[in-house]
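Mind looking over this structure? Questions follow.
For this view, one protein chain was removed and the others were kept in their places.
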């Protein structure tokens, strides 16, 4: 417990720093007032708005005010949406999580078997093809891929919808669009685009780890013991590749959130990414700061989860051995 | 019938007095109504005002329409109008200008409102176009007496909720995501067959167009120019276009003694010949043909033909590289000179490309332009008051009142920031005679005389080459074949006139 | 013939035609782009030489093409081939520059943390962790946005490329710091380092002359991969409107601009730059893969 608390405390401090840095630099992102009002607004009106937003106060005062409020769960009101930032995030978060989860799961489902296969049949034709494709997957800018997918599947073939999130229903208390065909069909292309990059990265990692593990003595010994190949690959080798893979996946999680910015933009997915771009465009400081804190939080939590998973996977960690 | 429409942006708020931004205004015009509005033929007609009379030069009396109810069922009456005017003038309002000329207003009786202007105002009705009326009781009950103030949370109610008298009521709203409107049963006027409107903002141009092409949306506005050909050839989709009241122009610094961000000594633009040379050098027709894909008309002056005060006699200085070169030589710049141009990239149709074309056209006459193409978020803070930090730029203006006086007051008139004049006169040009004509027109009630004054003033400004007019852009929408729309030179989209067959 | 080659390096290299092709492509692209002014048929960034009347010309083999423009022209009338070469120069500059910056920062931090351990390590790694919490693209987005907003537009336009390098470079150092730290920790425990101590060599000498050369292998591999990533990141930032200026577009910016014309039949403005970017990035990836395998003889 002590350890966990310390971790959390540390994470909080980190996040506060992040928020401070973010808050300070956001002062330069642009003038929110000019984005808030149109061309026709007079100079005095703009000044008045600036004053009423507290934008004329010293930056540190603004930050202190912000932190005090944030501690009470109040991240302020979005300039451009006139709504509680926390409410905004609560609104948009499920969509992004949905997308991230779907693409994460997709990439794992594809990457693990492919990684194992290419690790075992390193020189085979199929394996080389998979590797070549994975390089291309990592190399195509995702916005271009997204647009190409839309062109092919929405415009030419008319199979999948080109934008937005589908019907949202509640199943077992979870509200998600993934439970309906409509929802799934909307999520498929964005998830595929988001997945592709991760897929390449994780696949290569698993393959590399697999190659390493397959050369270890205990695998050699497992062969010598007469265990069948299946068992060696899937039970002995795979589990041993997991620790680095889990780390990578943990780290990839925050990059999934980052890449969702582009995917959401291309597919008009109503998630956090679109929100961030909107906030940057509008210099919506409360929203930007909250987004930063949120990303920090995701990273911290995913790190904690990764640590927990380590303990599950590796008994050496569980027992504090080295 | 359901109409699914999409645009690259979204309305910024549902509060009719908080954000004076044209898309937001026109979006809300389907939900809220004013005393007067433009009808199908773009004429000003009574909306919530049944009729009006001018008691004397400064007093206007409006008779309100009977039997109008708000979306929540409550009746519309004079106190709602007075309340809305109060609200438009309150501290946090963004619409104080619509009543700038008004001295006082009062309810004569339950169905009559009187407005007294400070001076005779021939375009009061135009001013009132933007004044939306909301329900007093509803606003008071929901803490929306004042337009939203970003500091006070409880007042944000009106940003996400609406209660107007318009043909459509808000069913659901998720800003930046989706807004659903439903036809209002109790609407007093005629409407088309659209019963439901689903509006989705789609930021990415390619996605927007593919949504139209794949039949997921029925109406896209505006349609990116590059996709016109594709939509024209597409099955079941069409391009709808008409002239828009937006005039694009190039601005040149005429108030500094030394232009900024340029190695040149002094300010060449103070010499009329240099301004003329620029006008001769920029092949506006080529820009229309090549950059605007033909979707624009050549501008001869600073307003388009539907705007009152448009002077049909004016012509544009023709494109002629030789003339431009010799004018520059006469002005003492035979080799041309170097300067910096500011340009937005995401504000107007193909703005970045227009600037690039301008740069290469000017290069032909020896003027070397360093282009700073920037998003509007950086562009506007740089070029507007108080700094006016540019010496050469691309800008455009839409007179929201459809009257050139608006242009004189904001763009062309000599700068007088204290009195709120010329705030957008970034060029800093000044033609006192034109100022005088415009001031007179502002208080002249005789329409014909007024028109003449404005036309003369416009001629003076064009002669002085205050700006280099480029083109009047077309309003281009992409629509499903089955959709019938009405386009106005402003960006309005009066959904009550739309039909889905 | 192959049997004659004694050096493993050349043998392994010659045995992998894909790598040779990739390496040749990289070299050609670097030469072609670096000397773009020499090779490019036009100077697309000089407004004086381009004419708006030449715009939207299809590639030379199509109807209505102008033979002056092999791969057609874009909306501005710029020669697509020349724009690709000039744009590729910017992309390569950004990619290589950003990675060089990441390497310098990452190696410094990683070496200090890995070699000294203890408090130094803890503090540096916490900093890295904070940095890592923000995915590169987000950092680049924020950094670029902030500078763009806080610098005067003309300064920013001049400095767009250095700023891009700075933004992407700053975002990428953590990966280098991590692998360098891990390697440095391994190297620190090696007897040759203890031998250096026994000789009394100063710490700086040990780190710079002895440890650094021994950790360059993995750094090199990562650097190649990161160049590819940086080039794509730059393209992505362009998509979000934060990349290089319109007047001097990088390959990514060309693609971003071109992608708006995907539906309008002007496919050449996006397909050709797209192919070039893809080939460039894939080539870097493939060479990096090969170097990785080469450096790890157990995988040969």
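Couple of notes before you dig in:
Order of writing sets the chain letters: A, B and C. Residues in each chain are counted from 1.
Convention: contacts are C-beta pairs under 8 Å (C-beta built on N, C-alpha and C of every residue); 3 or more make two chains touch, one makes a residue touch a chain.
Rule of thumb we're sticking to: contacts and distances are computed from a predicted model.
Of the names listed as "Dihydroorotate dehydrogenase B (NAD(+)), electron transfer subunit", "Amino acid ABC transporter membrane protein 1, PAAT family", "Peptide/nickel transport system ATP-binding protein" or "Hydrogenase expression/formation protein HypE", the one that matches the UniProt record for the absent chain is "Peptide/nickel transport system ATP-binding protein". Interchain touches from the omitted chain, evaluated on the whole complex, reach A, C. One chain of the complex is left out; on subunit C, the residues touching it are 2-3, 6, 11, 190-192, 194-195, 197-201, 205, 210, 213-214. Contact residues of subunit A toward the unshown chain are 1-4, 216-218, 220-229, 231, 235-236, 239-240, 313-316, 319-322.
Basically, only the chains that are shown with their structure count from here on.
Contact topology of the protein chains: fully connected, every pair of chains touching.
Set against one another, A-B and B-C show the most C-beta pairs in contact at A-B. Using CA-based centroids throughout, the chain positioned farthest away from subunit A is B. Between the Cα centres of subunit A and subunit C there is a gap of 23 Å. Note on chain placement: the centre of subunit A and the centre of subunit B lie 40 Å apart, centres being C-alpha means. Of all residues in subunit B, those that touch two or more other chains are 206, 210, 213, 375, 377-378. Within subunit C, residues 149, 259, 262-263 each touch two or more of the remaining chains. Listed in rising order, the residues of subunit C touching subunit B in the complex are 46-48, 50-53, 55-56, 75-77, 148-149, 152-154, 156-157, 241, 245-247, 259-266.
Listing the residues of subunit A that touch subunit B in their complex gives 30-31, 34-43, 45, 48-49, 52-54, 77, 79-84, 91, 147, 150-151, 154-155, 158, 161-164, 265-268, 270, 274-275, 277-278, 281-283.
Within the complex, the subunit B residues that touch subunit A are 12-13, 15, 18-22, 91-92, 94, 96-97, 148-151, 153, 156, 159-160, 174-178, 200-204, 206-207, 210-211, 213-216, 375, 377-378, 380-381, 384-386, 400, 410, 417, 420, 423-424.
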